[in-house]
Each structure stands twice: as C-alpha cells, then as structure tokens.
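Here the complex is missing one protein chain, while the rest keep their positions.
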Amino acid sequence: MREPFFADIAPVRYEGLKSTHPLAYRWYEPNRLVLGRSMAEHLRLAVCYWHTFCWAGSDPFGPATMPRPWMQPGDAMALAEQKLSVAFELFEKLGVPFFTFHDRDLAPELGSLRASQHALKVMLDKAQVMMERTGVKLLWGTANLFSHPRYMAGAATNPDPEVFAHAAAQVRDALEATHRLGGANYVLWGGREGYDTLLNTHLKREIDQLGRFLNLVVEHKHKLGFKGTILIEPKPMEPTKHQYDYDVSTVYGFLERSGLAKEVKVNIEVNHATLAGHTFDHEVATAIALGIFGSIDMNRGDPQNGWDTDQFPNNAPELVLPLYRILQAGGFTTGGINFDAKVRRQSIEPVDLLHAHVGAIDVLARALLAAAAMLEEGALSRHIDQRYAGWEGELGRKITEGQIDLAGLANLAVDADLAPKPRSGRQEMLENLVNRYI
Amino acid sequence: MREPFFADIAPVRYEGLKSTHPLAYRWYEPNRLVLGRSMAEHLRLAVCYWHTFCWAGSDPFGPATMPRPWMQPGDAMALAEQKLSVAFELFEKLGVPFFTFHDRDLAPELGSLRASQHALKVMLDKAQVMMERTGVKLLWGTANLFSHPRYMAGAATNPDPEVFAHAAAQVRDALEATHRLGGANYVLWGGREGYDTLLNTHLKREIDQLGRFLNLVVEHKHKLGFKGTILIEPKPMEPTKHQYDYDVSTVYGFLERSGLAKEVKVNIEVNHATLAGHTFDHEVATAIALGIFGSIDMNRGDPQNGWDTDQFPNNAPELVLPLYRILQAGGFTTGGINFDAKVRRQSIEPVDLLHAHVGAIDVLARALLAAAAMLEEGALSRHIDQRYAGWEGELGRKITEGQIDLAGLANLAVDADLAPKPRSGRQEMLENLVNRYI
Amino acid sequence: MREPFFADIAPVRYEGLKSTHPLAYRWYEPNRLVLGRSMAEHLRLAVCYWHTFCWAGSDPFGPATMPRPWMQPGDAMALAEQKLSVAFELFEKLGVPFFTFHDRDLAPELGSLRASQHALKVMLDKAQVMMERTGVKLLWGTANLFSHPRYMAGAATNPDPEVFAHAAAQVRDALEATHRLGGANYVLWGGREGYDTLLNTHLKREIDQLGRFLNLVVEHKHKLGFKGTILIEPKPMEPTKHQYDYDVSTVYGFLERSGLAKEVKVNIEVNHATLAGHTFDHEVATAIALGIFGSIDMNRGDPQNGWDTDQFPNNAPELVLPLYRILQAGGFTTGGINFDAKVRRQSIEPVDLLHAHVGAIDVLARALLAAAAMLEEGALSRHIDQRYAGWEGELGRKITEGQIDLAGLANLAVDADLAPKPRSGRQEMLENLVNRYI
Partner (left out) sequence: MREPFFADIAPVRYEGLKSTHPLAYRWYEPNRLVLGRSMAEHLRLAVCYWHTFCWAGSDPFGPATMPRPWMQPGDAMALAEQKLSVAFELFEKLGVPFFTFHDRDLAPELGSLRASQHALKVMLDKAQVMMERTGVKLLWGTANLFSHPRYMAGAATNPDPEVFAHAAAQVRDALEATHRLGGANYVLWGGREGYDTLLNTHLKREIDQLGRFLNLVVEHKHKLGFKGTILIEPKPMEPTKHQYDYDVSTVYGFLERSGLAKEVKVNIEVNHATLAGHTFDHEVATAIALGIFGSIDMNRGDPQNGWDTDQFPNNAPELVLPLYRILQAGGFTTGGINFDAKVRRQSIEPVDLLHAHVGAIDVLARALLAAAAMLEEGALSRHIDQRYAGWEGELGRKITEGQIDLAGLANLAVDADLAPKPRSGRQEMLENLVNRYI
C-alpha cells in the first residue's frame, strides 16, 4: 500500500487567535454560527484539482519545480488513481466540504474520445467511492477545452466545426459526470474562446457559435434533469489576446443576446476581475445587480504583474465588502468559494499546499465575520438608504414609475428653477466605518 | 470689427505627397472618389467645440497656458459669439464638413435654467446663420452633464432625483437644439454616470435610473420627429473610478436590459477603448458584430499613461483595420469621425490647432486609401472565408441551424473518432499583407 | 474675529477599540511607547498644505466642488492669512506634530518675483507665530515649480535658461524659508522635469541641467548651514508623459551621475510607487538597500485607475511591511510620514477633512503596532537569515570577499559536480505569518 503524501501533517484544526501553530485555523471554525448559518455553510469552500494536483511548477521560462510522484512516467490510470487518493487526503486534512475538477484532471486524455470516455468513467467510480467515504462533495465540474492543440483556435468558436463537435463530446461527458457525482454547478471557462488577432477572425460568427454551444449545453442539462446551475467564468484575456467572456457585464450582454439570461449565471474569479480592469467587489456587485451572481473562484492577482498569477488570497480587508454583498443578497445558493489558486513556483514541498490553503481559509473566515457584523449592525446600508431617500419621494417615484416624460420633467425643472445642492459622498467616513469591523 | 483669430493662416489645401508645406494636405483630397464615394463623404470629419475652443491648457497640476481672448472676463454672450466666430473660421480654414458641440460649449450656463435656455437659443440662432453661410453641418450635439458640481455624483444616476430632473431639462433642450440645427446624431456620454466608491452606491438602482433616462430620451426623440441616431459613448472610468458605460459590450448589455438595443448605437472613442483594455479595432468590430455601430470619436491615448490624453491620431497603420471594417460594413450612415482631441498643453499658439487637425486628417485619409485598397483586392476577406469554410459544410450547417443536439454531436464525434487537425492561423503572413497596403 | 472653520468639531482624542465615535482615534495613542519610542516619534505625522487647504475639488472634467472661504475673491494676503489660521486649527484638532508646504501654498504668487518674495516673508512671520503658539513643527518645505505656465516645459530642465534662473530664485527662497522655520527636510518634486514628447526634447541636456540644479541646491544648503535632508520625490509621469525622477532606482542612478548619492535622499510616495509599476514596499526596501531612504508621502492610488488619485490610506496590512522595514533600519531620522492625500471630490464638507485624516492615522498606528510586534518576535528575520545562511559559510565568504575569480568558481563547480538542491521559498507560510500580526 502507498504511503500518504502528507504523511507527517496532522489534520488542520481550529485553535483560535492565540494559536501560533502555522497549520491551525485561527479564524475558521466550521460549525460556528454566523447570522444563523455555520461558517462552513456560508463559505462552501472547495479545493481545486488542477492547480493543486496537476500543476508542477512550470512557467513560461522554466519546467516543473515540484514534479509529484503521480506525474512520473507510468501507467496513466494508476497514476490518476494515486492522484485521486492524494487529493482526498488533502481535502480531509483541510476539512473542506467541496472540491472542483476538469475532466482531464481526474482522468487522462487517451488516444481516442472513446478511450478517454472510458477512463473518465473508471475514475468517476473511484471518485464516488472516495466521496462517500469522506463526505466531501463536488462544488462543480468542468471540461478542459483549452489545453489540447486541437483547441488552439478555440473550442465552440473554432473555425472548424469538427472541433466544435469534439468539444460537445467532452462537455456532454463532463456535464453528465458532474450530474452523477451530485455536483452543485457546472462551469464553462472559455480559455481559448477569443482571438489572437482580429486579422483572421470572423467575430460575429464566433460569438454566434458560442451562443449556439451554450444553448446546446442548457438544453442538455434540462434533458438530464441536472438541477445545478450552469456558470460562465469571465476572463478578459490570457491565453488569448482577447476572450469573449471578458467580464460580468460582457457575459450578461452575451446571455441576453443568446436568450439565456435566466438560465446561466457567472462564476467570478478575483484575478480575472482585476485583469479586466475591475475590482473583485465590482464584479460581484454587478452580477448581483444584473441577477446573474453564481459562484466565486477565490484567488488574487499581483497588481504589478499583468498576467493571471492565481495567488492565494491574503488580504482580509479586500474580501469584506464582496462577502458583505453576497450575504446581503442572501448568500450562496448552489455556488460557493473555490480556491482557484496555486502555490508559488518556489513553494515546492507538500506542506506548502497546506500553508496556502490554511492561510486562505483563515483570511476568508475573518472577512466573513467582519461582513456579518457589518450587515447585522446595518450602518452602511442605513447610509445608502438615506443617500437615495429622494427616490422614495414623490418626484423619485414619478420618474421610476414612468409617470412623467422628458418634456414634463424638463418643464418641471425649469418652472421650479431646480438647483439641487450637492451633498457629501462621505467616502472617507465610510472607509473608516468598514475598517472598524476588520 | 474683430480681427480673424487665424489671421495669417491660409485655408488648407490638398497639395499631394510632394508638398513640404506643413499646413497643406498631402493625402486628404475631399473630392477624390474612393470606392465610389468622395473621401469627404467616407470620413465625414468633424471638429469638436470643447477641446478646440473651450479648453485653455489647464491640467491637474497647472492652470491655463493658452487663455483665448474669449475666455477673458467680459460679457458672457459677447464672448460666446466671439468663440462661435473663431470656430467657424477654423472649420472653413480646414475645410471640414461637420462640427460637434455640448450645450455649454456654445452658450454659457447662467444663473437659472431659464436663463441658460435663453442663452442657448440666442446662440443657436447665430450658429444657424454661420452654418448656412459656410455650409458646415452638425454631426452631433450633446449636453454637458458632468462639469457643474450639481452633477458630481452623476446626472441620471444621481442619488437625488432633482438632479435627474435638471439633467432631463438640459438634454431636452440639447436634443431639440440638435434637431433644429439638422444634426445627424445626438450623443450621450455619461462622464459622471458611475461611482467613486461602491461604499455609498446602490448599483442596481443607479443602472435602473440610467435605463429610465435613456428611455425618456428615445421617447422624446420620436415625439420630436428627430431622425438622427441616439448614440452612447462608452468610457470605462475617469472622472469616476468606474463608469457604467464601460465599453461597447457593456453598453450592449445595458441596451438589451433597457429594451433599447434597436434604438441606440455607440459612438466609439479610440482613447476610451484603450483605457478599457481593448484595441480601438476590437471595439469597432464588436459594435458591428452586435449591430450597434454608430460613430467615431477619433483621437489616441498614450499607452504608457493611464488617463484620457485625447491626443490627435498620428499612426496611420493603427487606423487601417478599423476603417477597413467600417467600409466593409457599408460605411457610416448618420455617423462620422469627430476629432475628440486636444492639442498638447505646450502647443499654445493658434497655428498649433491647425497643425493638429491637418496632420490628423492626413493620417485618416492615408488609412482610408489603404483600407479601400485592401477591401477592393479582397485578400484578407478571402483568407477568412477559407478559414471558416467548414461552417458552410454539412456539419457546420447542422450545428448553426439547430438540427443536432449536444448528445447527437457528442455521439457523432465519438463514433467518427473525430481528431480535427490544427491549421496555421497565419497571423504573421496577414500582418505582412496589411503592411503591404500602407 | 473670524469664526473657526471646524467650529463644531472637538479635538480628536484616543478612545481605544471600543469607541464608535467616528472622530476618535481607535489605534493612535501618541504617547504610547512602542519599542522604546512614542508612536508620535515613530510616525512623525504631517498634514500637507496643498491638498488640504489649497485644493477645492476640481478635476479635469469639472470645477471646484468645495470652494473654501479663503478661495473667494479678495485681498490675497488676507486670504492667505485666513488659510493659515484654518490650517493650524486643523493641525491642533488632529494633534499632528508636523506640517508641510510649497512656497505658493503659504503665500500668493504676485506680479513680480520681488513682490512674491515679500509676500512669502510676511506669511513666514505669521506662520512662525502660529508654530510657536501650537508647537506644530515643519517636516519639510518645497517650491512649486510646476503650476505656473512659465514651467510648462520644465523648471531646471526647461529649454530656456531664464526659467532655470526663475526656478533657482524660488528654490533659494523656499529653502531659506524652510531653514528659518526649522524644517527637518527640504523636498524637490520635479513635476514638469520630464517630457511630453521626445520629438522636441534633448534628453541628455535636460538631465545635465537637472544635475546642475541639484548641485546648486546642495551647495546652498551647506552655505546656509541647513542641517535638514535634501529629498527628491520620485514619480514616473503625470503631468508629463515621462518624468526623469521615475522611481527610487532611477533617482539613485541620477544621484550617482551627479555626484550626490551621499548628499540627497528620497521622499517616497505610495501612489507614485504604484504608478511606476512597483509596490510601495519595494520602493522603501530599495531605498534602504541603496542607502537613500529619507521620508514618506503617505497616500494610496487606485489599482484600476492609471492616474495619481492621492487617496488616504485605508488598508493596514499593506503598510505593515514598509513600516517593519523602516523600523528595522532604525526608523526615521529627519524624515516622517506626510499625508500627501486629498479627500474625494464629493467629500465637500469640512468634517470630511477630519474623517480622512483620522482614519488614515489610525490605519498607520495599527500597522505600526503590527510591524513592531513582528520585529520584536523576529520570526521573519530569522527565516531570512536561515535562507541566506550559506553566504556566511566558506564558499559564500570567498565569493563576497573577492577571493575567487570566475574561472576558479567554475572549476570548483565542475570538479565538485555541484548540484544544489532547490529549497522551498515558503511564500505562503510567510504571508500567513505576517497576517498573524494584523
């Protein structure tokens, strides 16, 4: 029998603020009730398969620095099984309730679609056993439609319809796998659904193809009876020069155009938000306002580096407002918080995977407590209500309810010689207010 | 009688490539036929009133460097008239067919809405006389809803409905002014329609207000019988931290949400495109693909400076593809190319206004000729047609026409063991091809 | 007698973490001893004159939103006096020990150099009285060499030597004013010492001029007997397209080239660091490593906005490491922490100035406590010592002490078949460690 990969590491426990144990939770207490729900239920934390078990530390300037045992030459299925076992070992050490995966993370891509399908089914059986044994659940599954060279010019948006068909096969299988494992959502990230140059690109055609593809997926979901949410994960660029699912607002427009605004929601990644020129908080607020908020890919970018660094979060204040906003909107339904984050290339030891997740989980727990207190005390929302109070008055209602036209309003303004006085926006006071909760 | 402002400067004429006259056109020959239309009709060039006649060289670190005579203390209406006269002097020197203006560029804002209305009407009379005399036409008008402190927290998106009403009065008047002057379009740029901090902002409410406002404007346009196009000008930020009309895709989603995707188009500014993380060409291509392409605000940003520098364009190769794309889509209808550009703060002499426009017009004319040749020879479009040829085949049509579902496609791919071969995207070859036309 | 400007606002006091008073310090306890020094001595906080008393809320798209009484038309000297009085009112309300100013903040620029000189002298007398009465001291003075149009093409780097001479006059006076008021430092920020375009710029000549100017200033300092530090404040751009004092490393090279690396240090601004593509922590660390660390301009930028937003700091974790680094290097000598920050354009009431400073001071106090604890417990420095321990061994010393040449080292490596093993960089563990202190 194989030895555990994290052999010398004890399961991570909550020890509170006095603990100096580097591998204990100081803030995350899964069963602690916060606004009537446990922390675990609020955060719905998931570990991702790809960065954590499939990435070995390569970057564009150098190869793997942390080649894992299951990445050595050998029988592909046996190695996949070894990886699965290490994955659940980590899930249990951390005590996280969920995981997430791509089809090709779990099972190898083999010489034909049929062979790959079979491999996936075999691994699903094994994963199911592990899930039952441990109680760890699937937050979402997805299909890798970007690594294989066949997808170099896109999957659904490829100039070649055979690639579209190939992608359809992978998604069908991955969606069914997700359904079978009881996944709460299914995610589509269109890593190559964009362009490297407009010179060789028929933009309208490609957007139409993407809409067609998404409609096929939604139809199939309903045929299957899959009750989870279909999620699109926006990203502006990288690996493409430009990706069609640029940001939350772009995805919203695309969903409207494709007739799917009520069927599909977004999985927002922090680092993708900042690459698109937005704060993470903006993307969350926008998705909530547009009614398409779904789930979170938690990580952080480097404000000085213009690529997707996928670092683990480490700044609690930055997460308080997005969590406040999510709580205010009722919290996650099917969604949750997936760590789409990888250890740094120099963090080559197994224990570094623990440090990374433990610190990140604590940062989130800390932010959750602050967000909940803010929500409970209501100081921020009171301020906003007062600021917009005029819109609950007579003039405000007349406008929003459509009882007055442009000329009517114009005449009203002229006749009354309206000269509305600017009022302080109180930004600094509100920033201080938030800091009081952290 | 007042002396001409550009007294020593002769009208700018086409002299061709051999000319070394710094104030002659070397490429722009207004009446030259290109693909069956004159250059002037293709480009529909406009000079803007604000940067050219209302900006005096101030920046956040220093005051005016080029205070114009009409900016000195004096009778507001007399100064506005002087400015008008200089404006038409320049239009005629340059031989451009169009201009554009904000209400507050043309006439001063006075102590009450009624007084400002009156001032605007007086100036419209005078402008109309000038337009008739010179034949210069109005590409579009707009209202300044961002300078006055009342708008510091937005116009339509203000927390105070009285500000909304005030904005309605300005837009009603500006739209009617545009109609009266025979304007081809009416533009809305929501410079303060965004937020400085989400802490004091009710995002959904503000987007709803903006949608309401736009609907009022469109209704009024129809009541008036104005046949021009209503245009939204996207910009991602500045002066706000975040502006709701972030980019073309965001505006498209907003129009769909507000039920106006068939009523309103976009006025794309080059520098706004790059501030939003896009190429100008991307924004044009996207607007055409989404069916909302309207007009252009021509300028350029500085790739190293993160603010709206509004420089005059000077790189013809960068403009060839967007112009190619516009020609390919049939050219401008009501839209045109407005120079939303200002001379540098150190370009303090009247003649610098001439240098700036003459160089920019020539850059566009040169790019137009290249774009037209590319379109005529068809090499680029042939390459794209070949690349997507599969979508005109059996499998492609089946997919786009909705004759096959996800499972059908998946089974087809598995049964046929599809292994589509990647084909070269030929980016470098196509870049070279375009360079051949410049 | 004039009424106080902050009439209804009580002096800000320390009330501790339980306080919910929005204008009380929760962390800043000036006399609390931290590592043997009071918090006040550690932080050496200063309020700046320009943003706080001379800026009225204008931005490139709109005029003043908060015109102060002393900005109204009137006798320039009387208004300057009123401003002085309000300034000291605020210094006392906040209980900050220092302030900073430009010559033109304190006294108006009048019709001739001589008249402006006289105005400055009059205001210095009045400032001196205020300083004596209140005990508030001067952290540094500086000259405004960027606002007046004469400086539009630079001061020391102007193509016109008369502008250089004019700048010399202002700096001579401002340096002497600083000396007279007992200033601890004198700062040079070369806002226009750069270029808008290389097309009209003789780069080498301008850098030589700048070096000449700085040498004149240093000479004059010694003649005066001024014991304070001469500081250069780096900034990469804005208002210029490119500024010569781009960042700390660039300034270091410039000082070496000008023979002044031992005479002049840097005043590092947070927002300038991030505009240059660096973290603030990087700039502090670099300045300490290069031996030119002097003082801090505290503020923050907006990571999504590419201009100098000069916001007040609000994220304590971001400041812990720079403060840790400064403490580790022995703390400030003549330098301190100046709030080069302005309230947002919508924060139009006097009380907003209080909110802004109180929150910022608390954020710094909190970060100081965390930094001091980190330094005291030594966990971070122990880790670094261990990581580099090899350099204290035989091979390390041989190399650093120059006892072995390239061939010697190469042969040693080949003969020993050196195959050094990578060790984990432990980034996530260290990030968690730092979070424990916040």
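As written, the chains take the letters A, B and C, and residue 1 is the first residue of each chain.
Quick note on the criterion: a contact is a pair of C-beta atoms (placed from the backbone, for glycine too) under 8 Å apart; a residue touches a chain by one contact, two chains touch by 3 or more.
In this text, all values refer to a predicted model and were calculated from it rather than measured experimentally.
Note that of A:241, A:383 or A:398, the residue touching the chain absent from this view is A:241. Set against the missing chain, the residues C:51, C:278 or C:300 yield one that touches it, C:278.
Check C:20, C:38 or C:400 against the missing chain and you find that the one touching it is C:400. Here the missing chain is touched by one residue of B:225, B:303 or B:330, and it is B:303. Considering A:37, A:114 or A:148, the position touching the chain not shown turns out to be A:148 (whole complex). Interface residues of chain A facing the missing partner chain: 57, 59-65, 146-149, 151-153, 191-192, 196-197, 237-239, 241-242, 275, 302, 304-308, 344-346, 348.
Where chain C meets the chain that is not shown, the touching residues are 112-114, 117, 149-150, 152-153, 158-166, 168-169, 171-173, 196-205, 207-209, 212, 216-217, 219-220, 223, 236-237, 242, 246-247, 249-250, 252-254, 256-257, 276-279, 281-282, 285-286, 288-290, 321, 380, 383-384, 387-388, 390-391, 393, 395-396, 399-400, 402, 405-407, 409-414, 417-423, 425-427, 430-431, 434. Along chain B, the points of touch with the absent chain fall at residues 20, 22, 26, 65, 274, 277-279, 303-304, 312, 314-318, 343-344, 346-349, 352, 355-356, 358-359, 362-363, 422-429, 431-433, 435-436, 438.
In the analysis below, only the chains that are shown with their structure count from here on.
Chains that touch both chain B and chain C are the following: A.
In this structure chain A contacts its sequence twin chain C using mostly the same residue numbers, the overlap exceeding half. One finds 36 Å separating the Cα centroids of chain A and chain B. Counting partner chains per residue, chain C shows two or more touched chains at residues 65, 304, 344, 346, 348.
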